[in-house]
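With one protein chain removed, the remaining protein chains of the complex are shown where they sit.
Just so it is clear, A and B label the chains in written order, and each chain counts residues from 1 on its own.
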Amino acid sequence: MMAEEFFAVGKSFPRKDSLEKAIGDGLFGADIRMPRMLVGKILRNPYAHARILRVHTEKAERLPGVKSVLTAKNTTTRPFNSAVYQEQLENQRIFDDEVRFVGDAVAGVVAVNEEVAEVALGLIEVEYKPLPAVFDPVESMRPGAPRVHSTPDNNIAAHLDFGWGDIDAGFKEADYVFEDTFSTSGQKHCQLEPDACIARYGLDGQLSVWTPTQEPHITRFKLARLFDLRESQVRIINPLIGGGFGARNALSIEPWCVAMALKVKGRPVRLQYTREEDFVTRVNRFPMIYNLKIGVKKSGSLVAMRADVVADAGAYATHVPGVVALSGSFLLSRYKCQNTKFLADVVYTNKQPAGAFRGYGNPQATFGLEVMMDRVAEQLGVDPVEIRLNNHLGVGDIGLFQIPFSSVGIDECLKKGAEAIGWKEKMSRTNVQLTHRRGVGVAISTHGSGGWPAILEHTASLITINPDGSANLILGSTDMGQGCWTSLSQIAAEELGIRFEDIIVIRPDTSVSLYDSGSHASRQVYVAGTAVKIAAANAKRQLLERASKVLSVSVNDLEAKNGEIYIKNAPEKSVAIRQLAADSIVKMGACGQIIGRSSYEPKSNAPSWQATFAEVEVDIETGQVKVVKLVVAHDIGRAINPAIVEGQIQGAALQGIGYTLTEDLLLTKDGKIPNPNFTDYKIPSTLEVPDIEVILVESNDPTGPFGAKGVGEQGLVNVAPAIANAIYSAIGKRFKELPITPETILRVLKDQVIQ
Amino acid sequence: MPQTIDEAISILAKYGNKAKILAGGTDLLVKMRQRVLTPGCVVSVNKIKGLNAIDGDQKGELRIGAATTMRSIESSRVVQDYYTVLHEAVCQIGTAQVRNMATIGGNLCNASPAADTAPPLISLGAEIKIVSAPGNRETTRLIPIEGFFAGPGKTILQSDEMLTEIRLKPIAKGTGCAFLKVGRLGVDISKVSAAACIRIVDGVCKVARISLGAVAPTPIRAKKAEITLEGKKICEDIVAEAGDAGAEEIRPVKDMRSTADYRREVSKVIVRRVIIRACQRAGVGV
Partner (left out) sequence: MQTHRTSPTTFTVNGRTIRVEIEPHKTLLDVLRDDLDLTGTKCGCETGECGACTVLLDGKAVLSCLTLAVTTDGKNIVTIEGLSEGEALHPLQSAFIEHGAIQCGYCTPGMILSANSLLNDNPNPTPEEIKKALSGNLCRCTGYQKIIEAVEDAAKRIRRM
């Protein structure tokens, strides 16, 4: 279908939730007020590793206004894993008798207000026995290193080993072998809203939780399991969410909030983290150190690719084994290569846990791979764009998750992107005499649309038609700002033949919504979108059947658009959907409410592709880097809402700039984070916005709804190597560690001069 | 909330070290939130008449009240046209919101070694007025701004003293001034900052006042750089020499923002560049 034929899909409609956000009306977790609400606070530990000998709570308990003091003694000690599917490595507890990173939770207080809660925290006395701690993941694997958990004794949470072919033979066959070690740092999500949660456990046994989780249904399952409740006792509601990016995938603040609510049955408890708590205790993007080795033929094709990885999981496993596995999958599913090997150790250290973060291992892997591809290009005398055009996997090739690609638009991305940035002219420019030197760089990547077949992908959807002709779209899908409520409404509108404005999103509430596995893995449009399309088609069928009786034609002669069902060959003969809906509800003898339904598991995955071109300017006297221009060409399949797609890519690009140039979670020798604030953990502001051009390539994937693929994460995935390659082009120095700071650049430039 | 300087000083004298002055709040409230400071008494100076005014002009003497916001200084025609170096610095302090709240007196009294108003004021040869009440008898004194800083976060102010005014003398003909800073991202505390006021007559540097920030326990005069330039004909080589000389007097540290090595290297560059820009403004290209 041509884009012009759509009336809802492909349009940049304003979002469903923008108005309430623009007028300050929408309620985020911290804005919700309830009668008799109590406030919770958590006492956190100051040691990187310690045993808790005793917690003295008597003084705190006696403070007027304190309703409960929680410790490991009076709270469930069932171990859990906060991650979405990670049931195996459950070694975190709400309160434990051992604390494993600075900021780990020790005790909790529930009080009538924040001030009392804070005073009460100060009255809790804890006897700690500090234990040896380990911060370097390589050190952590060595025999004799302090054990972060009682098992495993080598601190290795998981060992991964996969690939195909014969890696040794592959390297023997190679004409050139390239080898480098890369490292990336822990990036913080820095979503603007610090975690805020409200939980209320009623005397009727119903637990209601207002939480910013990205996976309401999975969170419901996990909380039920953690607290030994039946799932039907647990109700999860999303208020508005101030950003996610994986921080809320799946449990973040809920276990503590619910534990508190269980102590004060009948009264809601609000638990909110400060920004400092967010920086210190919440998860990060796992730092990765890896040795990457690529074998290449003179002809330019890859014959061997191997990565040896050490991944820093921090104190608790959360997602990390899965993220590292995905890191390997993304690494190996980009270029044609017969022999591959991915070996990784996921290691515990006494630092804040790593977790899920936009890109899910892809940014780490892509950094090294795409920097190395430029080395390959240089060695072979091939243009960096050429080498990628020649080597990437194509339609029908086995790719991500071992399934063939159904659409690959990267050629168009590379060609259009190269033209937009002025690749040829800028690559041949020399500016050796200047103090401010410019260079351009490129990087490509591919990223899944959802996680099939590697993880559970399931969305069930309900659409009901109201008597006024509007439709309720009952969603379990979390919109944390990425816009899925709007995109899914557009899909529903297009399929139903109802105007976008008349689609009403019923927001995630597990007591009403059907199952959706969550907002992660760039899956909403591709998977939930298909579920919505099926439910809409289902509802439309029911409408058409009613209309066929009214208009006395067969269903096949009918079409729906803009709230009307009309005869294809005689469009002036029509009936309003409003009329049909009203009849379906109240017309005696003819009732039959229209309920569109679906329960969808994909049998496909259509990864999207992206080429990022960066132009930088490096001040060789100060090492400062300015990203002058970014061109991001993204093979989106079909842009359901182009403005939303652009917004995703632009936002991710700025996160990528921060990841590349400034964001660094520091650590003191005691394991403390000395920069738990925006003053010293620098994220890009408006002053860092480059001239950014987004090119949307619509490869029209046969498996996606209206041809669409995912986009949520990939905007960030290849920004770092594009910038690193541009820096190389400007000053002839390759950087293999993130972030690439002026201090690093200047030191390297000065060393060069000295030599 | 005292209405006059007298009242404020009395409160300060009464509470001693337990009292802290509140002007814009952009430093004090952050420190209170972080429990770095827990004052028993907070004295707001925002109702004191005349404390947030800019009086005088570029011909005689410009007097800037200590509680004048960065925003007011940014919008001041006189400062923009005649005291460009101060204007340049103030425009880059913090964000728009911070500049609407923060005051020049607060920036100086907070005494961060990286305080961005300090290098321009030092290179302008500014003086500051301090009011105190020893034995309840109010006295005032005027000191050069360089003498104000005692160490990181410390000034020479006693607990019952208050900074009330910054005074700028007219700038001599043939003088060009400039300010430069290096941070991590666009809005940032300086890793290195420098200001220069260079007076040139017939191509020869008559007077050079150069100041550096964020590279020593306090903002400092780069006297060696000044001596390198004074009396010499302005040219590329002498300016480069001055840049290197400027870096000799600093005692940079490694902190979360940068390393000592980086600060040392970049100081040379920034001093050189700020001198070049100042000379350009004095009408002499380098």
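In this text, a residue touches a chain if its C-beta (ideal position, glycine included) is under 8 Å from a C-beta of that chain, and two chains touch if they have at least 3 such contacts.
What you are looking at is a predicted structure, and each value in this text was computed from that prediction instead of being measured.
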Of the residues listed, B:9, B:22, B:131 or B:269, which one is in contact with the missing chain? B:22
The one residue from A:103, A:194 or A:409 touching the chain left out of view is A:194
Please identify which residue in A:368, A:409 or A:481 touches the non-displayed chain. A:481
Touching residues on chain A - with respect to the absent chain: 12, 14-15, 17-28, 30-31, 33, 63-65, 115-116, 119, 189-194, 240-245, 274-275, 480-483, 643-644, 646-647, 649-655, 677-679, 683, 685-687, 689, 692
Quickly run down the residues of chain B that touch the omitted chain. 1, 22, 25-26, 29-30, 33-34, 42, 44, 46, 71, 94-98, 100-101, 186-187
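Basically, only the chains that are shown with their structure count from here on.
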Separation of mean Cα positions, chain B and chain A [Å, integer]: 44
Across the complex, what residues on chain B touch chain A? 182, 184-189, 256-259, 261-262, 265-266, 269-270
Using the touch rule from the top, collect the residues of chain A that touch chain B in their complex. 621-624, 662, 666, 674-675, 679-680, 682, 684-688, 741-743, 746-747, 750
